[in-house]
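Working notes, structure below.
Here the complex is missing one protein chain, while the rest keep their positions.
Naming follows writing order (A, B and C), and every chain is counted from residue 1.
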Amino acid sequence: MIVVMRHDAEQEQIEAIRHRLIDEGFQVHLSQGVERTIIGVIGENTERVFAVSSMAGVEQVVPVHRPYKLVSREFHPDDSIINIGKVPVGGKRVIVMAGPCAVESHDQVMQAAEVVQQLGLSVLRGGAYKPRTSPYSFQGMRVDGLKILAEARDRYGLMIITEAVDHESLQQVVEWADVVQIGARNMQNYELLKAVGQTEKPVLLKRGFASTIDEWLQAAEYIVAHGNPNVILCERGIRTYESKTRNTLDLSAIPVIKELSHLPVVIDPSHSTGHWNWVAPMARAAVAAGADGLIIEAHPNPAEALSDGPQSLSLPHLAELVHSLRALAEVVGRTL
Amino acid sequence: MIVVMRHDAEQEQIEAIRHRLIDEGFQVHLSQGVERTIIGVIGENTERVFAVSSMAGVEQVVPVHRPYKLVSREFHPDDSIINIGKVPVGGKRVIVMAGPCAVESHDQVMQAAEVVQQLGLSVLRGGAYKPRTSPYSFQGMRVDGLKILAEARDRYGLMIITEAVDHESLQQVVEWADVVQIGARNMQNYELLKAVGQTEKPVLLKRGFASTIDEWLQAAEYIVAHGNPNVILCERGIRTYESKTRNTLDLSAIPVIKELSHLPVVIDPSHSTGHWNWVAPMARAAVAAGADGLIIEAHPNPAEALSDGPQSLSLPHLAELVHSLRALAEVVGRTL
Amino acid sequence: MIVVMRHDAEQEQIEAIRHRLIDEGFQVHLSQGVERTIIGVIGENTERVFAVSSMAGVEQVVPVHRPYKLVSREFHPDDSIINIGKVPVGGKRVIVMAGPCAVESHDQVMQAAEVVQQLGLSVLRGGAYKPRTSPYSFQGMRVDGLKILAEARDRYGLMIITEAVDHESLQQVVEWADVVQIGARNMQNYELLKAVGQTEKPVLLKRGFASTIDEWLQAAEYIVAHGNPNVILCERGIRTYESKTRNTLDLSAIPVIKELSHLPVVIDPSHSTGHWNWVAPMARAAVAAGADGLIIEAHPNPAEALSDGPQSLSLPHLAELVHSLRALAEVVGRTL
Partner (left out) sequence: MIVVMRHDAEQEQIEAIRHRLIDEGFQVHLSQGVERTIIGVIGENTERVFAVSSMAGVEQVVPVHRPYKLVSREFHPDDSIINIGKVPVGGKRVIVMAGPCAVESHDQVMQAAEVVQQLGLSVLRGGAYKPRTSPYSFQGMRVDGLKILAEARDRYGLMIITEAVDHESLQQVVEWADVVQIGARNMQNYELLKAVGQTEKPVLLKRGFASTIDEWLQAAEYIVAHGNPNVILCERGIRTYESKTRNTLDLSAIPVIKELSHLPVVIDPSHSTGHWNWVAPMARAAVAAGADGLIIEAHPNPAEALSDGPQSLSLPHLAELVHSLRALAEVVGRTL
């Protein structure tokens, strides 16, 4: 940490800061410049240094360490590979997870699952617990939905990913599914993160729609610190002032995360764009930028969908996209 | 709802949309202009109209209704007054809630409570369950903290407000405190909203740090729709690109909410600015703009605080602020 | 400046940075911690230190100085007072500038001017050169508009503020008006800033709609560094994701600017909210937060305005607002 003193800080104020920090067990280095004094602070738990911000003469406290350890590439230089059953995420293969936004009926899920299997994809997505902005929107089929997904898994040999929204749904999801999705709105629901950290299931942790990369990695750190190292990160668009797209897909997060962390990164081009016809170019861009996977909304009949129809691919469009992604993956040294 | 057709939409596409909407029980009015056709859609559950976005020829679906009812001023023209014990929020009186960010010790809470009482304020704040960005930060004293707050209530005759973060903590908070705070990070934790909607306690619903006013009112609608009408809204700063302040306090939300909703609005100038020396001007601005109350962090010794020290007022500074607010409230036709 | 080295930086990389910085004439202090080394850099023109970011082993370069001098309170502790004719901005008196968005006709300006004078305000606003988002919108009356403003000044004894958009309009504005307004879209039009810096006219520098406070102060620094110290800062709302208001008024900028700079700050509640009925509460909040003035759109007939009608106050509403501001100013120790 760096403590930057005010231009007009008095010598005794500087001394007070110095003593306080030494008393707390930190090592302290002073750089006294013409304009202001800078204090370098070294030691454990440097987060506590922020407290001196309210002492007289301090202008600001600047953090220089990264606020996460277990998920950091600094302490784990090699890429982590997270296994969803036999499907490895984070290696050479680019994983495509596809399926409807919400589980709506038995038929709908089976139709989607059949196509997902035929395309050679291995993970089926579908929401049984739906966090919806309006209390009057369809809230999901809950356990009944999970059972339909489980049947599709058995029938088509697919892995299942679905969202948990609280302790109770988490227990159900852990029982019925292969990957627990933590949605964007729950990325900072720390009690839920702790709970999923106490399971062994792979977790797809979506970035909060207005969370920084640092906050996202700290949310992952919660899960890993509570015992579950199987975290897959998922970028799904961030909130900006631009309204043509539902959110702004932050693809730069891919190389940034690859530099900061060893965890795999998956991209959701459906929620981010909000329009099915923009999904394919963004899916291709994600693979070109180095994403380890994609999670894509596809529906047998988008115009009848109870949730997120406008951004869902029809199943033929999904097939077309997967075809183009295969060629692209190869040219960037991956398979799909 | 308005369905805007594409410039090049064909007549049969327009007809297909029209029939689909009529089949679903909507009334439909066509305006066929030189450049494009606009379809006005009227009826119940117009949210379902969004689904036609993926039909051929549609450019966009534009909502014109408000996505909430129970919290809307349209259907409840008079201001709601929410009673915290005998303390009415939303009437002529401006309510100031003050206290430490986190409950840290018995002494700390009693010192703060004594000052809060002496200043004639009636609500003490203090967090027992702390949602923290880092898993390594102080996570709160939990039930032990609630008991300290309850003791302060009894000793100083104050009402207590504290945060609940999941079902379990909610049960405890309902038992020990007078107002349940739902924090910014949980504003879209819909399972928690439903749960607090099933209690009768007053709820202070903080705006998500990147939530729109519409999303915030829909979150309030969740609580009211589940049976609890006692919602107080709290603006605490939104995330923007500006980094001098911790968040950007959106004071314009006060007149906007007053126009859209009958619920009271309280302002948190501490989290939004992140610096104690900017709290007082923003508190004054909030009262001048028509806020029904303030929630302010104050600590007996900010430089020793385990959480949010830099933005906490010392107790003498709190006293000074309250003094200046009294004069200001009067000039805008309120009391404090 | 602080150079933060990577966790795995090698000793010779650290040495290379150290030598490079010493060669450029900087003083250098090393703090070698367990996790990483931090290099404090002191000297003139520390901006050049950013260049070492691309050297091997560097994680980041963190600036600790403020990127402006002449406008900084550090080097000029007392408030600056900028005189518009005999009207001092930045002292005890809160200045209200009012008038139409655009000069549209002789009658319109004279009606507004008469009310401005009757209310005891001393500055009339009105745009003659209009930077409009669409090329098909009304672009302003240009010199003819300036002449109408000048006539209003003479007839009603008011000072005139109006916008310049390029070198040519600047020459005209300097000739006909009393304050040159630099609009939000031109805040980083550095050639225009240099040009206005070579005049002696007071300048109202609007904050860019997505500019940081640091960038805004650097824009002011351009003007002062080129010879014109008469800069008044104007906050007019920043771009955020919230769409209920046209922009989000950042009132926290008032105490922040007051701490960082000696220049006066004026608030524009009209462009920021975009709705006339939200102008009054925000104007009151601005005065309560410590603003040195307001610039408000008012029009004899808002529903007929060629520009920004929805956010313009009618003249009776302006009168009402000014009345309420007088009482408020007094309670915060100002006059109006």
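Here is the rule we use: contacts are C-beta pairs under 8 Å (C-beta built on N, C-alpha and C of every residue); 3 or more make two chains touch, one makes a residue touch a chain.
Values in this document were obtained by computation on a predicted structure and should not be read as measured data.
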Report summary line: Where C:E15, C:E304 or C:E320 are the choices, the one touching the absent chain is C:E304
Query raised in the report: Considering the whole complex, which of C:S137, C:Q198 or C:T335 touches the chain not shown?
Result: C:S137
**Report entry** Residues belonging to subunit B that touch the chain removed from view
**Finding:** 2, 4, 7-8, 27, 29-31, 33-36, 38, 40, 42-43, 60, 62, 64-65, 74, 210, 239-241, 243
Report summary line: It is residues of subunit A that touch the chain not shown, namely 210, 212-214, 238, 240-245, 248-252, 254-256, 259, 272-273, 277-278, 281-282, 284-290, 324, 327-328, 330-332
Report summary line: Residue list for subunit C contacting the dropped chain reads 45, 47, 50-55, 67-68, 131-137, 165-169, 185-186, 188-192, 209-210, 215, 218, 221-222, 225-226, 239, 276, 302-305, 309-310, 312
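Here is the rule we use: only the chains that are shown with their structure count from here on.
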Query raised in the report: Which chains does subunit A share as contact partners with subunit B?
Result: C
Requested in this report: Identify the chain whose mean C-alpha position lies nearest to the mean of all protein C-alpha atoms shown.
Outcome: B
Query raised in the report: When the C-alpha atoms of subunit B and subunit C are each averaged to a single point, how far apart are the two points in Å?
Result: 30
Query raised in the report: CA centre of subunit A versus CA centre of subunit C: separation in Å?
Result: 38
Query - subunit A residues counted as touching two or more neighbouring chains - result: 210, 239
